[in-house]
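Note that one protein chain is taken out, while the other chains of the complex remain in position.
Right, subunit A next:
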């Protein structure tokens, strides 16, 4: 359960790009302001080298690093680390507000599988989420890699994992009217790309999941398979197309949406820990 919804509001309703990160070596929480200064200098130096992020506009990038104690699963998890890049245009007056141009945060929600096997001096924050220009992500990533000897990899989500997510999220109870449960499939081996979007009324989806799930709070692969098979069978009955032969690329529910390229959007704070726990698990299995 998230203690303070205000602190975690920034997570909601934004498209986050996911990465897995190997443990950070010699990361010291007490030195956050030092790190912010060093990262800021690094970014400025890279811009001097001509690796301009924004062409034309002169921007000073300010870096802020902060710890988010609320974003974790248990006491065994490290508190989340938030990195924010803001800009203040040199042209405008000194009193003008900073504009947030990029944010990224490292977190671990019930990531014991990784942290219990790691030697001292290593900090485990296997999930990295970014929002903003790719060029900034690259800069921040390079600095972390150089400073803490860690490795970033885009976190792809397989159709198998996406179906797990849609089954789980479709089954969650939502108080107010939720948006449709939507699955997007990409048809293989065609000369021109063709996507099929399959939208289901959220109440129907939840009703279907309720008949499938045997033990509340527990989900098995078999139950996910039955749920998906029902959806495929229904679609085939009406359209004579076997969606099971296509690639599931995106799932959307009232709780959250996820794309196979590793992009998620979380819409509901109540289920934030559950979603993050699943993503942490995916990140850890990509690392191991």
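Note that contacts are C-beta pairs under 8 Å (C-beta built on N, C-alpha and C of every residue); 3 or more make two chains touch, one makes a residue touch a chain; residues count from 1.
The rule is simple: contacts and distances are computed from a predicted model.
K.L.:
One chain isn't displayed here; going by UniProt, is it "Centromere protein M", "ER membrane protein complex subunit 10", "Pyruvate dehydrogenase E1 component subunit alpha" or "Dolichol-phosphate mannosyltransferase subunit 1"?
P.N.:
"Centromere protein M"
K.L.:
In the whole complex, not just what's shown, which of A:26, A:45 or A:245 touches the removed chain?
P.N.:
A:245
K.L.:
Looking at the full complex, which residue from A:156, A:196 or A:277 touches the chain that isn't shown here?
P.N.:
A:156
K.L.:
Which parts of subunit A face the unshown chain closely enough to count as touching?
P.N.:
Those residues of subunit A that touch the unshown chain are 156-160, 163, 188, 221, 228, 232, 242, 244-248, 260.
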